[in-house]
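Sharing a structure here in structure tokens format.
A single protein chain has been removed from this complex, and every other one stays in its place.
Let's look at chain A:
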Amino acid sequence: MQDINIQLPSILDQVLQSIPYFKAELALIIAFLGSILATLFLDKAWKQSSFLITIIGIIVSFVLSTQQFGQPQSGFFGMLIVDNFSVYARGIIQIALLICVIFVQQHFQNKKFGKNLGDVYSILLTAGLGMNILTMTSNWLLAFIAIETVSISSYILVGYFSENKKQSEASMKYVLFGSVSAAIMLYGLSLLYGFTGNLDFTSFEHIQGLIEAPKILLSIALLFMFVGIGFKLSFVPFHMWAPDVYEGAPTPITTFLSTVPKIGALVLLARLFEEWTSSSFFFSELVLILVSVASIVTMLAGNLIALRQTNIKRMMAYSSIGHTGFLLMALVGNLASEPQVLLFYITVYTIMNLAVFGLIDTLEQKIGSAQLENYQGLGKQFPILFSVFTLLGISLVGLPPTAGFIGKLFVFTSIFDLFQFNNNRYYLILLVVGALTSVISLFYYFKIPLFAFLRKGEAVNILPTKSTWIVYIISIILGFSTLVLGIFPSILLSLFK
């Protein structure tokens, strides 16, 4: 106790000095409080006040985080790492979050329900806060708090509206599955803490403790830890919640769930992976094998099950599971190359998913359904929409001349480099499965143009809704940007230098 009294002033000084590194997140926190207050008091006078505060908060946070570019620092006793990798990741997260907020606002604009939309904006901000923190930490405590922040926010987002049976069922499945995963992860972390006595997974003591730990217990602890991360990334076998939740949740919330939370969890896993696989001890090989096997199984399962889906949201859920497998492969490839490959693929994935779900939302507002058979013959009624949809399908498969192709090409190249370097058979299997599943995915993405353009169907009555055009235009712009980035990938790559 005596020691703490002496150290206290210096501890406080360091905490105060670290606050500037936390500016971008503070902006989100202030916007969160502001949007709650605006929901309570200002929304009666002017309905859009909380929406405006949310948008301003995200933009301010984006600007503040870009200012941290190029000055690697660490604050709060090494708990918070501000480096270029985290600046890029936070930039992507905040842009995606901004688009999700606009989608939410547009989707619920002319729906009558007894709940306040301002609450959804504030919850989206806390989810963004958790994601931001997740990208800039290597400390298990902070990582766990961030994961739980995002998870609890996501449960509320899915369950908040509960307009019908399906939505409440989806939220219950999500909350039960998520809490169990978090509890198992917490137990794994407690074992890791027991082995090492240190919570920072990049520290010397942590690595030293992992080297000396008994093998069986260490395997259990790592498996438990991967359960939590696997739930957030939804890789197989922790993917069961994803299709149900994606189908049940309102489409703008699905847009959010399929993009933003994955970025943060992936950046955390990338830091962990880079630090832990650099040695040749037991735990390094175990982590490498776990991630490679998860990647292979996820790519196969996601793409194969997607083949027999009839609901487009459910199909996109399995497609995003398949893409998670590919993102894990990009993570492994990250060992050989700069983080640009991973960041490029994350960006492209985010753009494609935002655009696809934006288009699904537009169609859902217009024809009132997300079933594939209801798209029959709609190609004539919405030629531009379905052309962009087809383009996005091409990009999701990974065919030239789209950004999806360039992303996959980079990942395959870096994995091939790794394979030539040390002839590990896991890399070869990753390559084969990655190529194979890309071919498989062709069959279900092309169902969309097949139904829309080649099947005959009677003309559909367009529901009299207004105000879907902002979502529509954003999706069209994002769709064309995949084409632009496919032809000129250097735009994005020079940004990630």
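Heads up, the rule we're going with is that a contact is a pair of C-beta atoms (placed from the backbone, for glycine too) under 8 Å apart; a residue touches a chain by one contact, two chains touch by 3 or more; residues count from 1.
Going forward, contacts and distances are computed from a predicted model.
For the chain that is left out, the UniProt protein name among "Transketolase subunit A", "NADH-quinone oxidoreductase subunit K", "Protein ImuB" or "HTH merR-type domain-containing protein" is "NADH-quinone oxidoreductase subunit K". The missing chain, though absent from the display, is touched by one residue of A:Val15, A:Val180 or A:Ile289; that residue is A:Val180. Checked against the full complex, the one of A:Asn198, A:Asn374, A:Ser395 or A:Thr482 touching the unshown chain is A:Asn198. The residue touching the chain not shown here, chosen from A:Ser168, A:Gln340 or A:Ser387, is A:Ser168. With the whole complex as reference, residues 140-141, 144-145, 148, 151-152, 155-156, 159, 162, 164-166, 168-173, 175-176, 178-180, 182-184, 186-187, 189-191, 193-194, 197-199, 243-244, 247-248, 305 of chain A touch the missing chain.
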